[in-house]
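Got a structure here, written out as structure tokens. Questions coming.
Shown here: the complex without one of its protein chains, the others still in place.
Let's turn to subunit A:
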Amino acid sequence: MADETGEAQLQVRFITKQEQYAVSDSPYAIQSNVQPLELNKLLNGLLKETKPSIEKSVEFDFLICGELLVTSISECLQDKGLSTEDTLEIEYLERFPAPSPQDCLMHDDWVSAVHTHGNWILSGSYDNSIHIWNTKGQHKLAIPGHTSPVKAISWVSFNGDQAVFVSGSHDQSAMLWVWNVSRNSVECVVTCRGHDKGVECLAVSADSKCFATGSWDNNICLWSTSLSDEDNVPVKKKQKPEQGNTREPTSVLKGHREAVSGVQWMDFNTVVSSGWDHLLKIWDCELGGIKQEIAGNKAFFDVDWSPLTSSLITASADRHIRLYDPRSTDSIVKTTFTSHTGWVQSVRWSKTRDTLFLSAGYDGLVKLWETRSPKTPLYDLSGHEDKVLCCDWSNPTFLVTGSCDNTLRIFKSKHATGNA
């Protein structure tokens, strides 16, 4: 059997969607036990003949029937039950280059929240403080203000010198901050009080006009990001001027029966939320009602929405990452990605590549996944020594993760030359 598969010749045809790497359409006969590495050599040889302009050898990934080739072709064909007689179409694409660890930013306590925008990294910690760093690893500012661990943080907008960010904490409040970049001074503009329990997650909408917070009191609150508070500040609630103004939520979305663990904007008035009650809920913000409910069978810890592929990716109280397509009707779980050995705490889509996402797990590993290979991740980003609590890939160049080992690690991903 092994001999058979080893000896078998296979007709393959290479196709690609990246035009600069296109090769001729003619089929080639290759051994069926070829590994991706050998295919790479073959393809590079072909490219050298046809396109002398490409000087460096390029590393490719190969897709067979929409799944990434990890093992030899014959094994892959056996798994899929495909015939070796037919001409096999192998799609290839430039491999996403391996991210390289760039920096390790030390904190005083566990890093529980992180967000990047441009060159600036925002991190929240369990010591109730917020830190601003730049991508080169320089610590810009440590901001005390919360009285409980900061569980969620996000940039809102950059207007020249004025940068606005929002943070949510277990002290039941979310704070809207304004950071003057040049002066490196920060000011809490608005304190958002409306939750009865700690804020677990928050998300700023795409147009930066509002943000949503999810909390342990099972509610999702929608807030305005406007820095002026004259429009919606109730008079009677202004008795606490210590941290600037207090703000009430524009609307409260009630429906979860357990804590809301993740919230994301899908478009300007749609919010998806994940809860410990095993539910994913898609809310209509204007109406304040539930558009769709997706039931899982484990408590959800995080959810992320990719506008590129219109699919949800969730982390739940087990080892698996699940890809949901809210539009499909029959089986809503499209793919299950299994490689972590502990709970997965956080998942984030790539903002630019529709097939890549990042996951952080309690096994101390950050994994870079390709949606087309559910068994093996593209890369394991190791370095953390304890549970990884958060990750962020808002800036396509930087993969930022925060962990229980009091560090925030930055991995730099070299951008592939040909972007799909």
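Assume a contact is a pair of C-beta atoms (placed from the backbone, for glycine too) under 8 Å apart; a residue touches a chain by one contact, two chains touch by 3 or more; residues count from 1.
To be clear about the criterion, contacts and distances are computed from a predicted model.
Novice: The chain that is not shown, which UniProt protein name from "Ribosome biogenesis protein BOP1 homolog", "Nucleolar complex-associated protein 3", "Orc1-like AAA ATPase domain-containing protein" or "Origin recognition complex subunit 3" does it carry?
Specialist: "Ribosome biogenesis protein BOP1 homolog"
Novice: Thinking of the whole complex, not just what is shown, which of A:Ile290, A:Ala317 or A:Val333 touches the missing chain?
Specialist: Of all options in A:Ile290, A:Ala317 or A:Val333, contact with the hidden chain holds for A:Ala317.
Novice: From the list A:Pro97, A:Gly342 or A:Pro396, which touches the chain that is not on show?
Specialist: The missing chain is touched by A:Gly342.
Novice: Which of A:Asp161, A:Asp196 or A:Asp267 sits in contact with the chain that's absent?
Specialist: A:Asp196
Novice: Which of these, A:Phe96, A:Phe301 or A:Trp349, touches the one chain of the complex that we don't see?
Specialist: Only one of A:Phe96, A:Phe301 or A:Trp349 touches the chain omitted from view, namely A:Phe301.
Novice: Touching residues of subunit A against the unshown chain: what are they?
Specialist: Those residues of subunit A that touch the unshown chain are 110, 112, 126, 147-149, 170-172, 196-198, 216-217, 258-259, 276-277, 297-299, 301, 317-318, 342-343, 345, 362, 387, 389, 404.
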